[in-house]
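A single protein chain has been omitted from the complex, and every remaining protein chain is retained in its original position.
Labels run A and B following the written order; every chain starts at residue 1.
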Amino acid sequence: MAQQEAARLPDIEVAIWRGGEDGEYRTYRVPRQASQTVLDLVTYVQRKLDPTLSYRFACRVGVCGSCAMTVNGRPRWTCRTHVSKVAGEGRIEIAPLANLPVIKDLATDMTRFFEKWQEAKGVHVPTASRHDPIPRISPEDKRRAAANAAIECINCGICFAACDTVRWNEDYLGPAALNRAWTLVNDARDGGHGERLAAVAAKGGCHACHTHQSCEQHCPQALNPTASIAGLKRLTVEAFIRGELK
Amino acid sequence: MTLRLYIVQRATAMLMLPLILGHLVIIFYASAKGVSAADILGRTAGSVGWAVYYGAFVLLTAAHGAIGLRTIAMEWGRLSQRAADALMWGTGLLLLALGLRAVAAVVAPGSLA
Partner (left out) sequence: MTLRMEARRATGYRRDRLWRAAMVHRLSGLLLAMFLPLHFLALGLAIEGEGKLQGFLAWADQPLVKLAEVVLVALLAVHLVGGVRLLVIENLAWRDNQKALATGALVAAVVIALAFLFIQLR
């Protein structure tokens, strides 16, 4: 029944960015199908209409984050965006993720995104080896709960693309990197606390965040970098007052 | 912004809350009553209380506003940090000077007549 209904729907016009930083939107006509996602549209274009189209995807089922693109002006996972939700007047515009250099068409260079991750010291610093007993940490522990609430980030880059502060401030570490730093700051096993606080209190750190909450609004994992960054703001101010931070 | 500027920005905001609420009350009262210069200066002239209130208000506002302008200058104006810092100090000091002059004016009116 659903297929018959979809067969009656008109084709959809899909405008896709072609080129690098310079380029243009090219329009393709794609037949509608039931339960079609935006990724389906892009796949159809590349397979049936224009094999020169470059794009990224992997799992197709919303667990890897590779297919993030700008759809009608918003960063989204295209495999989890139903055409019926965004088709509007039968037209969809697809561009690469914002705030990152474009390699080709819909593929961006995520180097900068991961470099900021490192700058924020978003890396666990171990304090024990395999020969030590496993540390006992209760899931009810407040800090562990805070880390758990923010831990499911899969680095898709959507928050980074949605963030105006990233766009306006080159030095800003960005919501994902700071969110990860927050989980580590709350990790009782981590030994890099001092350096990490200094990293997130530096130029471009958590204090550059203006709480637009675009990150929180767009995160497909329903994470809340705004809250994580607020937490970092509190911790860094407290550390400053105690004289631990310059 | 840096950690220090952030702290100053948030601290001045918190400290200004009661001062602004008081200021709004005064504005409402003055507008409702319809005050003349004589009415205003009659209350403020020679008043240490008003001098302290508005002197503090000016200091906090100058700092808060200057830091805010610095952020906008860097993010929208694309100024370098050095230029933005200079702008911040410039506007901060200007606001402080004009503001303290205004406080002096209502606490000691006619002193430059």
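List of remarks:
Note that a residue touches a chain if its C-beta (ideal position, glycine included) is under 8 Å from a C-beta of that chain, and two chains touch if they have at least 3 such contacts.
Not measured: the values here are computed from a predicted model.
When the whole complex is considered, the residue among A:R60, A:R112 or A:H210 that touches the unshown chain is A:H210. Annotation: of A:V83, A:A120 or A:A162, A:A162 touches the absent chain (contact as defined above). Of the candidate positions A:P10, A:P51, A:G73 or A:G243, contact with the unshown chain belongs to A:G73. Where subunit B meets the missing chain, the touching residues are 10, 13-14, 17, 20, 24, 27-28, 31-32, 35-38, 40-41, 58, 61, 65, 68-69, 72, 91, 94-95, 98-99, 101-102, 104-106, 108-113. Where subunit A meets the omitted chain, the residues involved are 17, 19-25, 70, 72-75, 93, 95-96, 98, 102, 161-162, 164, 167, 210-214, 216-218, 224, 226-227, 230, 233-234.
Operating definition for what follows: only the chains that are shown with their structure count from here on.
For the pair subunit A and subunit B, the distance between mean C-alpha positions equals 41 Å. Interface of subunit A with subunit B (complex): residues 165, 168-169, 201, 203, 205, 207-208, 233, 236-237, 240, 245. Considering their complex, residues 1-7, 74-76, 81 of subunit B touch subunit A.
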